[in-house]
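See structure below.
The full complex has more chains than appear here; those shown keep their coordinates.
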Amino acid sequence: MKKASSRITASRALVEDLVAGSRILAMHEVLDAYGHVSARSDKRPDHFIMSRSRAPALVTAADLMELGPDSEPATGDKRKGFIERYIHGEVYRTRPDVMAVVHNHSPSVIPFSVTGVKMRALFHMASFIGEGLPNFEIRKVKKGSDLLVRDARLGKALAKTLGKSPATLMRGHGSAVTGEDLQRAVGRSIYLEMSARMQMQALLLSAKVTYLDAAEVKASAPVQDYKRAWPLWREKALAQARGERT
Amino acid sequence: MKKASSRITASRALVEDLVAGSRILAMHEVLDAYGHVSARSDKRPDHFIMSRSRAPALVTAADLMELGPDSEPATGDKRKGFIERYIHGEVYRTRPDVMAVVHNHSPSVIPFSVTGVKMRALFHMASFIGEGLPNFEIRKVKKGSDLLVRDARLGKALAKTLGKSPATLMRGHGSAVTGEDLQRAVGRSIYLEMSARMQMQALLLSAKVTYLDAAEVKASAPVQDYKRAWPLWREKALAQARGERT
Amino acid sequence: MKKASSRITASRALVEDLVAGSRILAMHEVLDAYGHVSARSDKRPDHFIMSRSRAPALVTAADLMELGPDSEPATGDKRKGFIERYIHGEVYRTRPDVMAVVHNHSPSVIPFSVTGVKMRALFHMASFIGEGLPNFEIRKVKKGSDLLVRDARLGKALAKTLGKSPATLMRGHGSAVTGEDLQRAVGRSIYLEMSARMQMQALLLSAKVTYLDAAEVKASAPVQDYKRAWPLWREKALAQARGERT
């Protein structure tokens, strides 16, 4: 794997995990040529690490940039960042518990974002959905937008909609998913997509769907950390990244 | 393929079949990073063989453990087993006819587990579904659980729900599928997923679906053993396992 | 590619096409480990050529057998044929225009076979569906069957249901698809599956679907021969077969 810039204040393990995370999400088709994953720096918690603007399936350590609390490059890096880096920056500012953020357009979630139908936890692997997720309506802060969260003001509005939830839908656009660690942000993104498909099918089968109850959601929270999946996912992703270098 | 521990009381053929079975289910996306397959030992029928806690696509012979009637390691093996090994152990105890068990989260089955809609046999390859399958509601034995079958008491309750059926759904979680041999447990898991998708589509097309009748279900039972599929599936899976070693 | 038995009365080109056809259908997931394709011998038109009982993705020239008008081996071949070879044999007997037959379980067609909903041509690539396809109900000739067409009597009944149609559904089982040449039987099987999926979606979108009219169906018949697709499909399939030999 290409080396990360020496100016990034993050451990080597986090850098590898971020490269893996980006490719894991692409392999699961949660990200296609668009979307991004970031992690709060484990050395400077007011900074976060994220690829320069690049297709997620191609990200290497050398593509990672360090961004400050204003979501702008913190180390003199002149490369072009993702336009929507403000999603990440504003969530890190308002949610100290969040260590990683994924923004994605996964296809089964978007239909929920454009209907009044609430996503609910119906499957233990996606128990984090709980009683539902908020839905960010960009028109409440900016009419006639291109739907992109392209500045701090829009990022703040999204973070406000997110509130204390683990994730928020984004109307006509996708979702922003958080985690207490990178594994959770990545795993939740994968299982949010699966849960959306299952919920749509359940609703087509019956008007009456049995969701996880509040006690089950609570009991599942510490368990569903995707830590068993991580080595499998990471190994495949890093093998792919190594294959490109040789 | 890596060698199985010499302490496992199972034939070499069964060990290879179990490694193949785990990977076959991953290749068919019946298992993702989660779920597991086991077989009753062909040398000590009160014991069963199952991988240590590991993603199914990576399982090798060296990962297999021997578990006793209490679902605990029977040979001093100190490695970490799957939390839900009790599903397997309790089914083997109550169902002497069962030689193999698969626990999976295959995505099209879960919507049936959270609605009142009964799965029915509508396709000869999944005739084992018959007049329907039971659905394990964990709340009947444990309220506020994380939905995992993490002890013998929950395993016993699941085995009781299963009764004499070839499989049981697990509400908001997945299913447990059995077989008189490993091929059947694996093949049934694959075709249960396909049948769920077909039944959902049939129900969307029409309120009136023609299912296999009882005589057809009975006549199909001995025939649908997936024995023709097995060499194809096994060959691909073991080629994959061998490829990783070199 | 392995050589076909010298005893098969079929041109080398037909043998290669049959091997390709079997693998093409597996690559398109029209066949999985089950189903089969055959062609009328181009040297002895009362005979047909078909693999021995084997997963379609593995078929080579050496697996091909020659079967006579009674669907039994015609050249002293002792290998085990497919149980359902009678589907092929009886169609060749009653339909001199048919040069190739595919029997498959493609997943989107089966829901139509178990509901009263008629498949109709709604897409030019599957115009052969025309005003609809018959549906073989095995219970009319044999109650309590395992749904398999395992003798000449059942094959004859299926051929009678097929009549002059290019294909027939088989209730709770799959379909039998014919062609004036192998390319058409294979291409129709692929586009029958796609058309079933499209029709289901169209019916979910609206109760009023515009199908191809009779004149359009008629005009499309000579055009939709899949001859442009064939070299692409064949090249991939035979490359796969060659890859296995080396």
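So that you can tell them apart, the chains are marked A, B and C in the order they are listed, and the count of residues begins at 1 in each.
Here is the rule we go by: a contact is a pair of C-beta atoms (placed from the backbone, for glycine too) under 8 Å apart; a residue touches a chain by one contact, two chains touch by 3 or more.
Just so it is clear, the model here is predicted, and its values are computed rather than measured.
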### Query
In total, how many chains does the complex have, if 3 are shown?
4
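In this text, only the chains that are shown with their structure count from here on.
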### Query
Is the way these chains touch best called a line, a ring, a star, complete, or other?
line
### Summary
Averaging each chain's Cα atoms, the one nearest the global Cα mean turns out to be B
### Query
Over half shared or under half: which fits the residue numbers at the contact of copies subunit A and subunit B, same or different?
different
#### Entry: Mean-CA-position distance for subunit B and subunit A (Å)
32
### Message
Can you compute the centre-to-centre distance for subunit A and subunit C, using the mean CA position of each chain? Integer Å is fine.
### Response
46
### Touching two or more other chains - residue numbers and ranges from subunit C
none
### Touching residues on subunit B, where the partner in the complex is subunit A
32-34, 53-55, 57-58, 105, 107-108, 110-112, 114-117, 139, 143-148, 171-173, 200, 203-204
### Task
Quick one: which bits of subunit B touch subunit C in the complex? Just the residue numbers, please.
122-125, 127, 194, 197-199, 201-202, 204-206, 208-213, 215-216, 218-220, 223-224, 226, 228-229, 231-233, 235
